[in-house]
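The complex appears here without one of its protein chains, the remainder shown in place.
Chain nomenclature is as follows: A and B, assigned in order of appearance, with residue numbering initiated at 1 for each chain independently.
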Amino acid sequence: MERSEIQHRVQKVVSSVLKIDSKEIAPQSNFVFDLGADSMKSVELIAGFEEEFNIEMDEDRAREVQTVAGAVDFIATYVQ
Amino acid sequence: MSDPEDRAQARLEPIFAPRSVAVVGTTRIPGTVPFDIFQNILKDNFQGTIYPVSPKERSIAGVKAYKYVLDIPDPVDLAVIVFPSSVVNLAMEQCGKKGIKGAIIISAGFREVGPAGVRREEEIKRIAASYGISFIGPNCLGVINTDPSVHLNASFARRMPKEGNIGFMSQSGALCTAVLDYAHAKNIGFSKFISFGNKADVSDIDLMMYLKDDPATKVILVYLEELTDGTRFVRAARRIIRETGKPVLVLKSGRTREGASAAASHTGSLAASDEVVDAALHQAGVIRCQTVEELFNNAIALAYQPLPKGRRVAIVTNAGGPGVLTTDAAIQEKLELARFSESTRETFRKSLPVTANIMNPVDVIGDARADRYRVALGSALDDDNVDGALVILTPQSMTDIDLIAEEVCNVANRSPKPTYTSFMGETDVASGIDILQRRNIPHYILPESMCRAFARANDFLRERDRPEIPPVHFQDVHPAVAQKILSAAAAAGRAYLTQSDAMAVLGAYGLPVLPGRLASSPEDAAVAATQIGFPVAMKVESDDIVHKFDIKGVLLDIVSPEQAKEAYRTIVANAHAAQPRANIRGVFVQQMAGRGEEVILGLKRDEAFGPVLMFGLGGIFVEIFRDVSFRLAPVPADMVRDMMHEVRSYGMLTGARGRTPRDTGALEVCLQRLSQLAVECPQISELDINPLIVRNEGEGCSVADARIHV
Partner (left out) sequence: MTHRALSPEAIQQLRSQGCYAQDWSRVLTTSDCDLSRIRNVVFRSSVSVGANAGVANVDGVEVPCGLYNCVLMDCTIGENVRIAHIGSLIANYDIGDGAVIQNVAALTADAGSQFGAGTEVEVVNEAGGRVVVLIPELTAQIAYLQAIRLHDPAMQKRLREAVVQTAERCRKDRGAVGQRAAITHSGVIRNVLVGPHAHVQGVLRLDNGTILSVAEHPTVVGEGVNAKNFIIAEGASVTGGAMLEKVFVGQGAKIGKQFSAENALFFANCEGFHGEAVSLFAGPYTVTHHKSTLLIAGLFSFYNAGSGTNQSNHMYKLGPVHQGVFERGCKTGSFSYVLHETHVGAFSVIIGKHYTNIDTGDLPFSYIHETDGQSEIVPGMNLISVGSIRDGEKWPKRDNRKTTIKRDLITFDVFSPYVVEKMRRGRSMLQRLQENTPKEKSSVQIGGVVIKRLLLRKCAKYYSQAIERYLRGKVFDRIEAALATAKSWEHVRASLKAEKGLKEPEKWTDLAGLLTPVERLTSLEKSVGNGSLRSYEEMTNAFAAIGASYQKDEWEYVTQAFTQEYGFAPSAMTLDQARDCLKAFAEASASLHGAVFEDSKKEYDAFARIGYGLDMSEEEGKRDFETVRGTADTNSVVKKLASEREAMTQRQKKLEALLGKF
């Protein structure tokens, strides 16, 4: 999978879970600081990524991901 | 000379007296810390402007919210950061760019959680330093300033305390909430209330110095969990007390370090960390308390009433029993019952009923109403022989408690002398107690606490006003000699000095050592003994043997060369028997000390406080009773004397019960010299002079045995 596709789909999930406009989601956006995700939303995001990419993520490491770009990189390790 | 501590006021101004506050990372969910803190600032009437910062919400509790700190159009003095620890660095960066100079970081997840947290903490320190931001925390409960012009509750404590003149600071958040509740129940107010968490930037000492110069704070209360930089703490406390006269009270639970049992010397094992802390605080003039209750019992006396200039108390009571109890408690606390002047007694005679007791305690009888209390208390306070008054009330059927309480407050507040109260009972006197508390008259449930607080307040006055006497500096010393010996020992990798070396080091500082030298054979011992002069003492010389006496490695009163040879053989045999693996280098032959009292002098270098001196009477007094005193070196001249007198068995030296008085003057000089040695020889980690023989008055003293650990 191309990175750009991963990025696009990640943004889609984030937009849907956090209910914000895709326009406001930049690669360097920090989930907590810029997008306002709390612990509940974090769980949802992980579930959303897992479903979108049909993968099973290591939750311990998933919880360390801080930014959208970080999520893209992390997911890339599962789909490439 | 600008001490960083002196800049505390300027640095902390934006934190304590901000005109605008940004709550960074706040949310909308009630019950969460970010929301609660915002709510607290808002509902507790902060006098400035509040800016909630939230990435998601457009408003919080009706107040317009900003996505980023940088979006706030106006200048901001203080940022209260409540974001999760993972993004606090981003928040700090923005605060820096915005020009915010003060911050309180509430978030947890830093140093206290382990290496990852330490890294996070280092990063925010770096960011803060680069922008010149002073911050309290992280991992703290927050800060409260009750000054009406600020009125800031930047904490998640449920309630804001009332305004008062007591400043409180604590590392532990859990304790803070409990203290606030306790104080609320007793109507105690605070000027500043601070939970300072990890101390990554602003330290407890910075805060103390801030409170030192804070006009709203009259008394400083500190809860300490650990004392890492003891010397700085003690110095700061001393400055506060000396420069401003503000009392410093410390609540510290007594915890002994486990490592104390593995100490290398007597002093090492006796100077467990808590005793040293006690001595250090005492020496600094700090009032140490063991419980929250004790802390506040003392605080209210010091904050609300003038300090008693003496210990003569007048007790005013309306019932005999409690009056007696109070008398007992007063005597216990070494207070004196004042003797009223004739004119005071005349006033009592005229205005109180015939059955009233006009000696001290003044018993105004069970049916006393406000007028009798007024007269009794007023006249007592006016009497020159009285330093302060203790007012007792027990509810009787005719007692109009509220009126009496009001009257007591009126009279007390007109007098430059202190008045303390104890209204006994619970339900009936509750409203009276309330009046006393509201009008800032110290009230105690028990007469014992009342008397103890009075005594401590007077102790503090004496401590505060005590002239600073420097330590004695001896000129007739040879530091170079000592340094040479210590360097040689270090170079040779030795942990202990030999007896000869130890005596030489002590001798270099003028301590009265006895002539002696190491003998390496029985014949050599005989020669040495003859040279030194009989009688002699002979002691096994070995690094591996600590308790020479116990293993029969010491023989005294040797009066002939033959005996010396025999003694040598015996000592060596005993040592081999007791500790076959010990490396025995010979036997030290030394002049006998002569008869006298055995005392122990010690030195230990404490991690937190530096060199600590110890004194006690030898033998069972130190072994079984642990009757010793400690002071931090350098010990001021008058404190050396205190150190000696503090030891309960000191009377053994001064001629109690028909004993001959010993040469305490010479002993004092020894302690002073040891103090100087402690400061000038930092290589010494532990030192025991055990025993120092103190002979009769005028005959001086001698070091009979010493052990120095480097």
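Everything that follows uses one rule, which is that a residue touches a chain if its C-beta (ideal position, glycine included) is under 8 Å from a C-beta of that chain, and two chains touch if they have at least 3 such contacts.
Please read all numbers here as calculations on a predicted model, not as lab measurements.
Colleague: For the full complex, which residue in B:V118, B:L175 or B:A504 touches the chain that was left out?
Modeller: B:L175
Colleague: If I consider the whole complex, including the chain that's not displayed, which of B:I29, B:A129 or B:A490 touches that chain?
Modeller: Result: among the candidates, B:I29 touches the missing chain.
Colleague: So which of B:M424, B:M538, B:I551 or B:L692 would be touching the chain we can't see?
Modeller: Only one of B:M424, B:M538, B:I551 or B:L692 touches the chain omitted from view, namely B:M424.
Colleague: Looking beyond the chains shown, say which of B:A22, B:L251 or B:L337 touches the absent one.
Modeller: Result: among the candidates, B:L251 touches the missing chain.
Colleague: List every residue of chain B that touches the chain not included in the displayed model.
Modeller: Residues of chain B in touch with the missing chain: 25, 27, 29-34, 82-85, 106-109, 112-114, 117, 139, 172-175, 177-179, 181-182, 225, 251, 253, 291-292, 321-322, 325, 424-428, 446.
Colleague: Just the residue numbers, please: which parts of chain A touch the chain that's not shown?
Modeller: For chain A, the residues touching the absent chain are 16-17, 38-40, 43-44, 46-48, 50-51, 59-60, 63.
As a working rule, only the chains that are shown with their structure count from here on.
Colleague: Under the definition above, what is the set of chain B residues touching chain A in their complex?
Modeller: Interface residues on the chain B side: 27, 54-57, 83-84, 86-87, 90-91.
Colleague: Residue numbers of chain A touching chain B in their complex, please.
Modeller: 18, 20, 30, 32-36, 38, 66
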